[in-house]
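With one protein chain withheld, the remaining protein chains of the complex are depicted in position.
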Amino acid sequence: MSVLTDLTITAARAGLEAREFSARDLTDAHIAAAEAARELNTLVFETFDLARTQADAADKRLAAGEGGLLEGVPLAIKDLYCTRGVHSTACSHILDGFEPPYESTVTENLWREGAVMLGKANMDEFAMGSANVTSYYGNVINPWRRHSDDKPLVPGGSSGGSAAAVAAHMTLAATGTDTGGSIRQPAAFCGIVGLKPTYGRCSRWGLIAFASSLDQAGPLTRSVEDAALMLRAMAGYDAKDSTSVNVPVPDYAAALSGDVKGLRVGVPAEYRLDGMPEEIETLWSQGVDWFKAAGADIVDISLPHTKYSLPAYYIVAPAECSSNLARYDGVRYGLREADSDLTHMYERTRAKGFGAEVQRRIMIGTYVLSAGYYDAYYLKAQKLRSLIARDFQTAFEKVDVVLTPTAPSAAFAVGEKMDDPIAMYLNDIFTVPASMAGLPGISVPAGLSHDGLPLGVQLLGQPFDEARMLNAAQFLETAAAFTAQPKWLTERAG
Amino acid sequence: MAIDKATVLRIAKLARIEVSDEATDGLADELNAILAWVEQLSEVDTEGVEPMSSVVAVTLPQRADVAGVAVPREDLLADAPNAEDGFFVVPKVIE
Partner (left out) sequence: MSSYRIEGESGEWEMVVGLEIHAQVASHAKLFSDAPTDFGAGANTQVSLVDAAMPGMLPVINSECVKQAVRTGLALGAEVNLYSVFDRKNYFYPDLPPGYQISQFSQPIVGHGEIEIDLENGETRRIGITRLHLEMDAGKSIHDMRNDATCVDLNRAGVALMEIVSEPDICSPEEAGAYIRKIRSIVRCIGSCDGNMEQGSLRCDVNVSVRRPGASLGTRCEIKNVNSVRFVMKALEYEALRQVEILEEGGKIDQQTRLFDANQGVTRNMRSKEEAHDYRYFPDPDLLPLELDSDWVERLRRDLPELPDAKKQRFMAEYGLSAEDSGVLVAEKETAEYFEQVTVGRDGKLVANWVMGELFAALNAAGLEIAVSPVSAVQLGGLVDRVADKTLSRRIAKEVFEIMFECGGDADAIIEARGLKQVSDTGAIEALVDQIIADNSDKVAEYRSGKDKLMGWFVGQVMKASQGKVNPQIANDMLTEKLSG
């Protein structure tokens, strides 16, 4: 494997500026890596020709001294983002053939900063899932394998393709979306960094909507500094999104010092679950110790409504998605199952076009909003949300960041947890509360499980305080010194 | 709270998703399991708590009343499964 694919964005940018290699070299190396990694099924649509064109244009700009923040950096873009003229289907059969005549604001920002698109990354259909096993285009295979067996493992989800692509070194970074943990959890499963910004930090315009009050765009990278760079490019106010917040975007990377002296780190009691794998609890404690040793203040906090976050999420998110996905009806774009009757056309199109998990969530969402149930379910869940947010607000009076595990297990095998939807939902138990409160969160790879799989640790920050959160994350990254590589890479090296 | 076969069919109708007869039982079980799991929310006293109306604490932004350029008709209809003479064409509702 070429050394160009082992770089971070920071190193790649430095190399490009120093003319050690060209943007074209960098892109070609990643295209080759992507071709070699096809068995992982991380890309559902390759845009290699476009990438080469973009790389050439980047070289011209670099030569003229006009390089943007991400000039020449190859990226994989989650298939949930609408990319002009390029396959954008949310990995669903119902959007077969859809090529939007518009570009999402976030990807527009990335192209403006000179980034290069390698392709559209695989994902759980409509971002609903935590293992990337519901995609119309098939499962994604995690480049990591257990020591104890050779079973293919899931990369986590829904941004499974994005995470696996980054972990497999076939792209420098990727974009994902996080609604209940869909960036952070796959990042943990794949041993990389995954960042969910504050709700409203990045624009949702052009992001195929799953749950409007929860969806957020964010980066998956191999270093915290890379995540800071990506966030700076992706974030920003967008008047076309009524939920976009108009606060300036700081230079996140410049704020990284790795110094956490005096930082107040909250450790929430309620995240210690019965039956939690010991190695995860150990890693979490390890994180606490690292912080303590560096002069941070460890504060025990309580977030009393934590355990209700997940069930509340599984009312709110399906409710919103049941409405957001009503537009997929075979009338104006996408799949249509022809029929002589309108109602049958709708019913058959949607039955054929949506996978089982999506159908299940639409049904739950429809039910909880239906007459007679709105108060007991949706309204109740929204009230819980206020309480969850209030828990965090109270905690943040005493702490600056909150430290938790990212996921309740390491990556599991493809085929496991498939018969019980709830078992699958529990993957998000540590990530969902921050989503419900709209807070930023980041997962940093911090150690290995007994079976050689990556385990992540999560930091949660205050609204629009990504800078401080990223700084704490970089500290963790340094302390953890996570250098393990997935089997897929090590098998091919040398 | 229990979702029976009739309820599954009613919801499927509202959601315009065709559910085969064989599938209704399985679906009812799955939905019931999920609903039983979310039932725990009723343990929490939410008296006097306002539902979260928006995650962001800002007011609704408004835009100026300026007409922009509409999507050119050919582009609008380009992806339509059935379009003719400038219209989207769909089957009728049959009684």
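Labels for the chains are A and B, by order of writing; each one numbers its residues from 1.
Please note the rule applied: contacts are C-beta pairs under 8 Å (C-beta built on N, C-alpha and C of every residue); 3 or more make two chains touch, one makes a residue touch a chain.
As the structure is a prediction and not an experimental result, all values here were calculated from the model.
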- prompt: Looking at the whole complex, which of A:95, A:220, A:303 or A:432 touches the chain that is not displayed?
  reply: A:95
Field: For chain A, the residues touching the chain missing from this view
entry: 81-82, 88, 90, 95, 98, 100-102, 104, 204-209, 211-213, 239-243, 319-320, 322-323, 326-327, 329, 331-333, 340, 342, 346, 366, 369-371, 374, 378
Field: Those residues of chain B which, in the complete complex, touch the missing chain
entry: 14, 16, 53-54, 56, 58-68, 70-71, 73, 76-77, 82, 84-93, 95
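Criterion: only the chains that are shown with their structure count from here on.
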Field: Centroid spacing, where centroids are CA-atom means, of chain A and chain B in whole angstrom
entry: 24
Query: Of all residues in chain B, which touch chain A in the complex?
result: 3, 7-8, 11-12, 14-19, 27, 30-31, 33-35, 37-38, 40-44, 46, 49-56, 58, 60-61, 63, 71, 75-76, 78-82, 88, 90-94
Message: Quick check on the complex: what are the chain A residues that touch chain B?
response: 97-99, 101, 199-200, 213, 239, 242-243, 245-246, 305, 307-308, 311-312, 314-315, 322, 326, 329-336, 338-348, 350-351, 354, 359-360, 362-364, 366-367, 370, 376-377, 379-387, 389, 420-422, 437-438
